[in-house]
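The complex appears here without one of its protein chains, the remainder shown in place.
Moving on to chain A:
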């Protein structure tokens, strides 16, 4: 389709497979008997545990307090008893301390009622509520939302851009959220607008979700909210902050800079819902929508899941999985992590759980680089992945850095497109890690 907005450089069109779940209404998942709630669910310093084994706790109670400026609070997803404080491995391979909670018998989630009391609060008070509710970006980066909404002095937010692109294949949680909770989202936008004070509010939605584009337009009009719904051409990674800003405004966030440098604040549509729940319902963030999908799942669907729910328990809700899946992935297929332990808990950043078959994961054998240039032409950041990879491969991290290694955000376009099956993203990760290590020592 002509005339639709998108970002200019690079990008790929992976197989969407969104039809596995995008017609499935969000279902509330059963709450398991035992929940494992990690303290490192967000970008920045892990939260500090404030409960001890044996403590009786209530749903929504603070169990981890922020341990720094860039950190986030963690709340109990259920009422029950703290069984132990232990260390667990998260989907991303990091170790984190976690509170293991035994659900109390006959636990029934509290009903939340909507209140308009927020309208009389100051922006600063609202930001405090967001902070105390442990709201983080639900698009995947899990950046603490209160930090994002605090526009630095001297800067002005021209645009508040809502990221409803959901460009990762398979996932449809954000899509369903728009279809089922449009009114709540508009309310959430009013709240965020009060904090950020933007001149304009826009929401970017790819055209593979025409029903969501329609419903958001109608809802905004019905509720008299000035929202620019921007239909976007289908292209991965449009849901990346920088690509979305480029697509909607034509501006490029400078290398190493934040969106506010070009007058933008970007927030995921799931985060908007979390802000709404935190501020209007008084409910901290301990529940989110998760797409459980992939050809290896018997009944794929979207589940409203409590943080700390082991993935195995969610899979049971889907009628189980096939006998020999190739990969279990937490997150989207392009940037998600493959895991080996199905008891890994769902966290605030878990947008999806994928059970992939061999056919989907595509396991080709690696050959030498052909210099075909596909990685270069698909890179949305205008980098030269093959060159950086060769430097990393030869332990020359300085040269890799000089070739803008730090601008790589590991979106995976290069490795996806590479016919030689070279693990380019893995190389970039290694390179960054080694370069940082070198800098420290």
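Rule of thumb we're sticking to: a residue touches a chain if its C-beta (ideal position, glycine included) is under 8 Å from a C-beta of that chain, and two chains touch if they have at least 3 such contacts; residues count from 1.
One rule holds for everything that comes next: contacts and distances are computed from a predicted model.
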- Message: Which of the following is the UniProt-recorded protein name of the chain this complex doesn't show: "TldD protein", "Thiol:disulfide interchange protein", "Ion-translocating oxidoreductase complex subunit D" or "Phenylalanine--tRNA ligase alpha subunit"?
- Response: "Ion-translocating oxidoreductase complex subunit D"
- Kindly state which of the options A:54, A:106, A:154 or A:364 is in contact with the chain not pictured. A:364
- Return the single residue from A:34, A:81, A:97 or A:377 that touches the missing chain. A:377
- Task: Write the list of chain A residues that the hidden chain touches.
- Result: 9, 12, 14-15, 158, 169, 242, 246, 251-257, 262-263, 312, 315, 320-321, 323-329, 331, 333-340, 342, 354, 356, 360-365, 367-374, 376-377, 379-384, 386, 404, 407, 410, 412, 415-421, 423, 425-426, 429
